[in-house]
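Reading through the structure tokens given below for one structure.
The complex appears here minus one protein chain, its other protein chains still in place.
Then we have subunit A:
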Amino acid sequence: MTSAPVLALRGVSKRFGAVQALTDVELEVHAGEVVALVGDNGAGKSTLVKTIAGVHPIDEGAIEWEGREVHINRPQDAQHLGVATVYQDLALCDNLDVVNNLFLGRELRRRGVLDEVAMEQKSRELLDTLSIRIPSVRIPIASLSGGQRQVVAIARSLIGEPKVVILDEPTAALGVEQTAQVLDLVERLRERGLGVILISHNMADVRAVADTVAVLRLGKNNGTFPVQETTQETIIAAITGATENAVTRRAARTAEAAK
């Protein structure tokens, strides 16, 4: 890809007190590209996502948006740039209905008053194009199942016409069919020319939809691979730390004990 990445992190670091959560992390996302962000628990995936989303401002390094440096200090900053984030804990308001959740924070207005009709119409259109099936767009989120909430949350990220969508473990709690639906959805996002950052533990999902895999290990980059030309073993080796890990150490120990 020759054009400038829509979003690029340059040497990003983040500390929480004594914990160095991210160290000199680099990441590039191009338009129409699905970047899978993988790593073991505690590798810093969620922290990285939160720095992009403006929940945790970065300590060092720079974030570039379409080639120029930007500062993301609040969630609103990220939203204005065109970053939409779907968190693992979906962050929907249980007491509001589907339409209100979809448009929360960017309600449509007509003469200063909420335009419920237009919002309901657009919600139906959006859910239709994404083939999302829910009982009604006017029932509270509390009434929906986990899978339904997930697709509503993803649909919601598309309302603001973002350029980059971050999906944090979107398939973690879903059944087989719903997982396929979400992956279809991810591909549709790519077709629309969006950059997608997909956090996942599921290698099958990653290989199914991602173009690039970026591996984090202990808060640092541990390789970026094009999915087509990389074996699953290579990726897993990068995630676990390849040659030096618990498995190899155990193998070494057992080998020693056997002597």
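Heads up, the rule we're going with is that a residue touches a chain if its C-beta (ideal position, glycine included) is under 8 Å from a C-beta of that chain, and two chains touch if they have at least 3 such contacts; residues count from 1.
In the analysis below, contacts and distances are computed from a predicted model.
K.L.:
Considering the UniProt annotation of the chain absent from this complex, which name among "Ethanolamine ammonia-lyase small subunit", "Cytochrome c oxidase assembly protein CtaG", "Acyl-CoA dehydrogenase" or "Xylose transport system permease protein XylH" applies?
P.N.:
The chain we cannot see is, by its UniProt record, "Xylose transport system permease protein XylH".
K.L.:
May I ask which residue of A:118, A:180, A:218 or A:237 touches the chain that does not appear here?
P.N.:
In the full complex, the listed residue that touches the missing chain is A:118.
K.L.:
Could you tell me which of A:42, A:57, A:75 or A:241 touches the chain that is not displayed?
P.N.:
A:75
K.L.:
Quick one: say which of A:19, A:62 or A:142 touches the chain that got left out.
P.N.:
Of these options, the touching residue for the absent chain is A:142.
K.L.:
Quick one: say which of A:36, A:92, A:197 or A:227 touches the chain that got left out.
P.N.:
A:92
K.L.:
Which residue among A:127, A:214 or A:239 touches the omitted chain?
P.N.:
Within the whole complex, the residue contacting the unshown chain is A:127.
K.L.:
If the missing chain were put back, which residues of subunit A would it touch?
P.N.:
Considering the whole complex, subunit A reaches the absent chain at 53, 55, 75-76, 79, 85, 87, 89-97, 100, 104-107, 109, 112-114, 116-118, 120-121, 124-125, 127-128, 132-140, 142-143.
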